[in-house]
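Omission of a single protein chain aside, the complex is shown with its protein chains in their original locations.
Coming up: chain A.
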Amino acid sequence: ENTNTTILIVIVSIAFAFHIRQELNICNYSAHPACLCFPYSLSSIISLKFLSVSLTFLCFINLVMNSSHLGVGEEEEGQSTITLPPSGSSAESILGNSSALKEQNYMGLSDCSSSVDSSAISISSQESRSNMNLKATELRLGLPGSQSPERDAELGSPSSPKLDEKPLFPFRPFRDDASCLSPRSVVSSNKRGFSVAMSSFPEGKFVSNPDVNGMLATRSSSSLAFKSGPSKESPADLTTKMKEAASAIAVRERPLGAGENFGKHMAASTHSSAPAPKAQVVGWPPVRSFRKNSLATASKNRGELQGKAGPGGLFVKVSMDGAPYLRKVDLKAYTTYQELSSALEKMFSCFTIGQCAPNVTSGGEMVSESKLQDLVHGSEYALTYEDKDGDWMLVGDVPWEMFIETCRRMRIMKSSDAIGLAPRAIEKRKSRN
């Protein structure tokens, strides 16, 4: 502060001397008889000139002061890139970046007579725009505020980015990269972060992909950073956040970003995550819910009727009197009663099938009488089943297909118990026909 004042005094004195010299020059030219009044008017002129020039010099010196204090870290002007906690290398790069920018600002501002505030704003907007197009920084120097509303508008309307412009975003700054001063890696990563933030606004319905969710999280954070706008946040904060987002996303972001540019429907070439959301899509395929429900009910009913019918087989329980545990057989594995009986025989070692099947029309499932009689003759068991009405029937009455559809479970019972069944079975047969 003391140095400031001393320098001011020096300047004031110089300015005064300069003006007096000028005044003297003027006096030399004038040969007016009223030159006595001159000193009075001249003094006013002198004072005005003095004031303007001193103000100019004040600004100049203020700036010189601030730039020299950069290493110390003054917060006021918003150029506090150093105070933020990025990683070491990035800090340096940012510093390098910002110092490069500062140099540009420095040069630019020396030309124009803008106030301190406008210079700060122009720096911040410049920095954000540098991530987009460094060429623009140079052009914009004459009109610091002209393009920033555009930028804000672009950021502020996240939902209407022109999709066909999006693929250009990552490309354009890269072209400008070659011409810029700042280190390429930093700028490119910043740009990628920005394009990611831009493309994050139309969020897709990526439900089940954890990678994408992670990406969306980082994107949303970067988009949040953007939504607050460069005018509110310090530009360096912005830069840091973009860097974080960029680093989190890695190279894979690129193809996904490109895929995202095509909106919801991803080209077949992109992620295998695309089919995953399909199963969860509401209302697809467009089949009326009434129809869906009735088809589901129908298949469920069929399943119930057939026992536990999976896509593979039709398993029904088989119990045997006196056996310690039950067995299950797959009725679909057999096509005739004979096959079934032999399988059961193998399972239970001794049993018999009741009697022959009378009116079998749909050929071939009939067990020949002779064979059955042999079995009956040779053993003391009868094979019965419970049909879907809950009645216990002797196996062998009905055609095989119908048996499969109506059989719920089977029981190998002693012939003595089965005696009561036979007449009932005959009765049922009669009522059906």
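Here, a residue touches a chain if its C-beta (ideal position, glycine included) is under 8 Å from a C-beta of that chain, and two chains touch if they have at least 3 such contacts; residues count from 1.
In this section, contacts and distances are computed from a predicted model.
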*Look at the options "Protein phosphatase 2, regulatory subunit A, beta b", "V-type proton ATPase subunit", "Aldehyde dehydrogenase family 16 member A1" or "F-box domain-containing protein" and return the one that UniProt uses as the protein name of the missing chain.*
"F-box domain-containing protein"
*From the listed residues A:A15, A:L340, A:A382 or A:V398, report the one that touches the chain absent from this view.*
A:V398
*If the hidden chain were put back, which of A:I9, A:L55, A:V287 or A:A323 would touch it?*
A:V287
*Where the unshown chain meets chain A, residue by residue*: 156-160, 162-164, 202-203, 205, 262-268, 274-275, 278-279, 281-292, 294-295, 298-299, 301-302, 359, 361-362, 398-399, 401-402, 405, 432-433
